[in-house]
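Shown here: the complex without one of its protein chains, the others still in place.
Residue numbering begins at 1 within each chain, and the chains themselves are lettered A and B in the order written.
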Amino acid sequence: MTTALVIAQLVNGVQFGVLLFLMSAGLTLVLGIMNCINLMHGSLYMMGAYLAAAAYGQTHSFLIAAAAGVLGTMMVGVVVERLVMSRLYSRSHLDQVLATFGLILFFNEVVRIVWGPAALSMEMPRLFAQPIDLVGLPYPPYRFAVLGVGVLVAGALYLLIHKTRTGIVIRAASANPAMTRSLGVNVKLLNMLVFGLGAALAGLAGVMASPIVAIQSGMGEPILILTLVIIVTGGIGSVRGAFYGALIVGVVDTVGRTFLPMLLRQLLEHSYAQAVSATITSMSIYVLMAIVLAVRPQGLFR
Amino acid sequence: MTPTTPLLTVTGLVKRFGGIVVSDRIDFDLKHGEVHALIGPNGAGKTTFINLLSGEIAPNEGRIAFDGQDITRASTSSRASMGLVRSYQVTSVVQEFTALENVMLAVQARDRRNYEFTRDVRGDASLTRPARAVLEQIGLGAKQNFRVANLAHGERRQLELGMILALQPKVMLLDEPLAGMSGLEAEEMVAFLARLKGTYGIVLVEHDMDAVFALADRVTVLVYGRSIATGSPADIQQNPAVRLAYLGDEEEEAAA
Partner (left out) sequence: MTISLHLNEQERTAAATGRAARLGRMQPRHAAALVLFAALAAVPFIATFAGGPYLVTIASRIVIMALAAIGLNLVLGYGGLVSFGHALYIGLGAYAVGIATQHGLDNGLAHIAIALGAGGLLALVLGAISLRTSGMAFIMITLAFAQMAYVSAVSLRGYGGEDGLQIAGSSRFGPFDLSNATVLYYVAFVLLAAVALLTSRLVVSRFGMVLRATKFNEQRMVALGFKTFRFKLIAYVISAMICVIAGILQANLTHFVSPAYMQWTVSGELIVMVVLGGMATVIGPIVGAVVLLLIEDQLSGIDLGLPGGADAFVSAHWLAFLGLFIVATALVMKRGLYGTLVGEGDKL
């Protein structure tokens, strides 16, 4: 266990966390402002990956693929918002859960109809093909690019929310939706905007994940559940909570998977350690969430 | 515990919401069988005070003693079990149940036998008989099988009162029991409350001054979270600080 390996895994963890932040930020805003559960957020992530892969297949340009992924997903999001989500804002959480669950099934099948049941793949952009040197270890530069994009987007989000008029309205709506409505803010437009923004962020996450993961039906749900864990742990409606929560979850998950087996192998007999560590590493995030909720049910930053 | 020791004692109660002090070092006490009214202009913090007494919000400083015990940190359900119960400004009953079922819940709460899983409550005389008695007492006997959603506003408020009576409490915190009532309904409610005097300790928050002067043994005036005067209704009427607080408000309203 070298320092270099630890650093590499930490960077991996932060990169994963950044990806999760893109997902969490959009979703926590929707949850906080429209008070609407949206389980098909993972489907938007999936659409981002699929659209990017499809566009890349036609144009072999990563830039165009990325644009297609982000903008295409945003448009899908807006259409879904107008047709389904807007009817759900005043309904119970149960109805929202059911409707968005139905949408998950629908989208999971739609991608199979359009692109077939086999997984798509996305080439790693040539710019990032050569590994770079990270404290002595070869490291894929693409992950740094993801990190960079993520930090940029986080910064842009911060500016949007804290330094613009739209941002003030979003913050107000997040803190007190009813009051904001009664102050004459065009709520329909705001809802569409927030949902579209969330969809774009999810799409971006999908685009950035596309060279690294298998692009297939159902790929959104594991990410969705991690996103929900982050939001619940960080505090519903809190973008700051989503930021720190995502980083923590990203690092804990990555580091846990790598180092916990090593640690357990020191303490337990080998085959037993394998079995136990596999179970525990996959559970570590949920245990973290359970601990946070046991102590502070409203989340860390609410 | 002698009857002259207060049933409820509040010392130095403070509640802040962010930078705003909503309850400012309030001292308050309630003697056995007494009706102690709490009045004050809008926004004075009367409902917050009731929420502090019922345990729905926790104070930042101060102490609340009830029936000889310190309940400052006690939960709402514990306080209710101990005999400190409340009614709400906006009637809080189970709309989807009938009047009878609502009162039966209160009887059951007092009875403390909750973990029965197969016996139909509708056939349980230990619940239905006391519940029907209470409903007769509050004048809802004829409508006991009506779903609350089908009752009039005044009847629902009576029902809520009936429910807390069924708990056989020691102290009742009544948050504007006459709110939204017509003249006749209000008179009946005041007459009913008058019959409760002496048996229960009652903290009464009200805007209706006729009711306050008809019922209260003592009155405390709350302005901007501070208790500015406590005394008999007659004393309070004469108190210059009180007149300023109320009339001052009226002058501001006239100027606006």
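The rule we apply is simple: contacts are C-beta pairs under 8 Å (C-beta built on N, C-alpha and C of every residue); 3 or more make two chains touch, one makes a residue touch a chain.
These figures come from a predicted structure and were not determined experimentally.
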item	value
Residue among A:Ala4, A:Leu105, A:Ile132 or A:Leu263 that touches the chain left out of view	A:Leu105
Residue touching the undisplayed chain, where the options are A:Met122, A:Val232 or A:Leu260	A:Val232
Contacting the left-out chain in the complete assembly, out of B:Val94, B:Ala179, B:Leu196 or B:Ile228	B:Val94
Residue touching the undisplayed chain, where the options are A:Val18, A:Leu31, A:Ile215 or A:Val239	A:Leu31
Residues from chain A at the interface with the omitted partner, ascending	31, 35, 37, 84, 87-88, 91, 93-99, 101-110, 112-113, 221-222, 225, 228-229, 231-232, 236, 275, 278-279, 282-283, 286, 289-290, 293-294, 297-299
Positions on chain B where the hidden chain makes contact	54, 75-78, 80-81, 85-86, 88, 92-98, 101, 104-106, 108-110, 113-122, 124, 127, 145-147, 150, 163, 167
